[in-house]
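The structure under discussion appears below in the form of structure tokens.
Every protein chain of the complex appears in place save one, which is left out.
So that you can tell them apart, the chains are marked A and B in the order they are listed, and the count of residues begins at 1 in each.
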Amino acid sequence: MRRLLALLAMVWIAPALAQEAQLADPALEQRARDLGREIRCVVCQSQSVADSDADIAQELRVMIREQIAAGKSDQEIRDYLVARYGDFVLFDPPFKGSTYVLWLGPFAILVLAAIGVAIFFRRRAAEPVRARELSADEHSRVERLLHDGPEDRA
Amino acid sequence: MRRLIFLLPIAIVAVLVALFWIGLDPKRDKSALPSALVGKPAPAVDLAGLSDGAPRLTLAQFKGQLVAINFFASWCLPCRAEHPLLKQITAEFGVPVIGIAWKDKPEDSRAFLAELGDPYVATGTDQNGRTGIDFGITGVPETFLIGADGTVVYRFAGPLSPDGLREQLAPAIAEAKQ
Partner (left out) sequence: MIPELGHYALVLALVMALAQATLPMVGAARGIRPWMQLAKPAALAQFAFVVFAFLALMLAFASSDFSVAIVTQHSHSEQPLIYKLSGTWGNHEGSLLLWVLILTIFGALVALFGENLPPRLKARTLSIQAMISVGFLLFMLLTSNPFARLNPAPVEGEELNPLLQDPGLAMHPPMLYLGYVGFSIVFSFAVAALIDGKVDAAWARWVRPWCLLSWTTLTGGIVLGSWWAYNELGWGGWWFWDPVENASFMPWLIGTALLHSALVVEKRDALKSWTILLSILTFGFSLLGTFLVRSGIITSVHAFADDPTRGVFILALLAIAIGVPLSLYALRAPVLRGGGLFAPLSREGALVMNNLLLAVMTATVLLGTLYPLLLELTTGRTISVGGPFYMATFGVLALPLLLLMAVGPFMGWKRGDVRGALQRLIAAGICALGAAIVAVWIKSDGPLLAPLGLLVGVWLLVGTLVEFMERIRLFEGNPARIWNRARHSPRAAYGMTLAHLGLAVAVIGMTGAAAWKSENIKVLQPGQALTLQGYEFKLESVQGIRGENYLADQAHFVVSRDGDVISNLYPERRQYLVQPMPTTEAAIRSMPFADLYAVIGEPDGKGGWIVRIYHEPLVAWIWFGALIMVAGGLTSLSDRRYRVGAPVRAGAAQAAKA
């Protein structure tokens, strides 16, 4: 716990406020910022490169701007980073073989659960609770309960 | 059938506990992000040398032999700590080590090497850091093993330690040599 907090302290303090040149064109700059928020800082505790103060995060922010300025598309930049850092670097997990379970899981669970509920309702409709007459024994027990209070009071 | 449904929760919990048990294995290396480049051809390297008249550093020069690349910087404290071990890579395993100074002023890198010794067979300076990102480093120091055919064989993130050298890098070198 303490080490976790120490780690947090080291890489989760100030938001990214290091100086780097911003792109002149506001639309491109906005693209750079949005993309920066999608890319995970690989040495931090779930921060994006836009929000992290780590050296590598700064480098990646600069690199993103360079590539945007050079005309690369968002997807090309993402592919570049994934080729070097793996899928880990994207906050949005890709939809491919290794992540089918992840993406389809919730809805599969929903469907299974819904089927379960449907079966539950069906079964209840099929077995109504039948009231029956009380036996003499149970009758006197009811009388006693009404008069004296619940049975297992100590 | 109805009874089986009630077994579902405990079954799921059993699976999760097994998962966690495996995950707790102390030998599991949680600290290293596996390099996405292992098995792929190493990125091209074309950097200026450290001193003014020095030749440019390229990876092509070393094609045909097993070589290590060590990313370092004068401002990086763990780099100081691992520095003596770099000579060992060449001395003990016969693997030449290339040094790339990452985001460092050349004069500072030169002073660093003058002070601690120069274990590198060749050096280059990556001032804008782009080559480092090309290799997918997550910081400095990081050491890569490049095979004779130019593919990335292994990546060691963080400062080398005698244990790390012996238990991780050495076997990787041995395997690459086969």
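Criterion: a residue touches a chain if its C-beta (ideal position, glycine included) is under 8 Å from a C-beta of that chain, and two chains touch if they have at least 3 such contacts.
Since we're looking at a predicted model, the values are computed, not measured.
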{"item": "Partner chains on view for the chain not depicted", "value": "A, B"}
{"item": "Omitted-chain contact residue, chosen from A:43, A:62 or A:77", "value": "A:43"}
{"item": "Chain not shown, touching residues in chain A", "value": "1-10, 12-19, 22, 33, 38, 40, 42-46, 51, 86-94, 98-99, 101-103, 105-107, 109-110, 113-114, 117, 120-121, 124, 128-129, 147-150, 152-154"}
{"item": "Residue ranges of chain B at the interface with the undisplayed chain", "value": "2-3, 6-7, 9-10, 13-14, 16-17, 19-24, 26, 28, 30-34, 138-139, 157-158"}
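The definition used in the following text is that only the chains that are shown with their structure count from here on.
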{"item": "Whole-Å gap separating chain A and chain B, where each centre is the average of the chain's CA atoms", "value": "31"}
{"item": "Complex contacts: residues of chain B adjacent to chain A", "value": "5, 33-37, 40, 103, 128-130, 132-139"}
{"item": "Residues of chain A defined as touching chain B within the complex", "value": "42-43, 54-56, 59-60, 62-63, 82-86, 88, 116"}
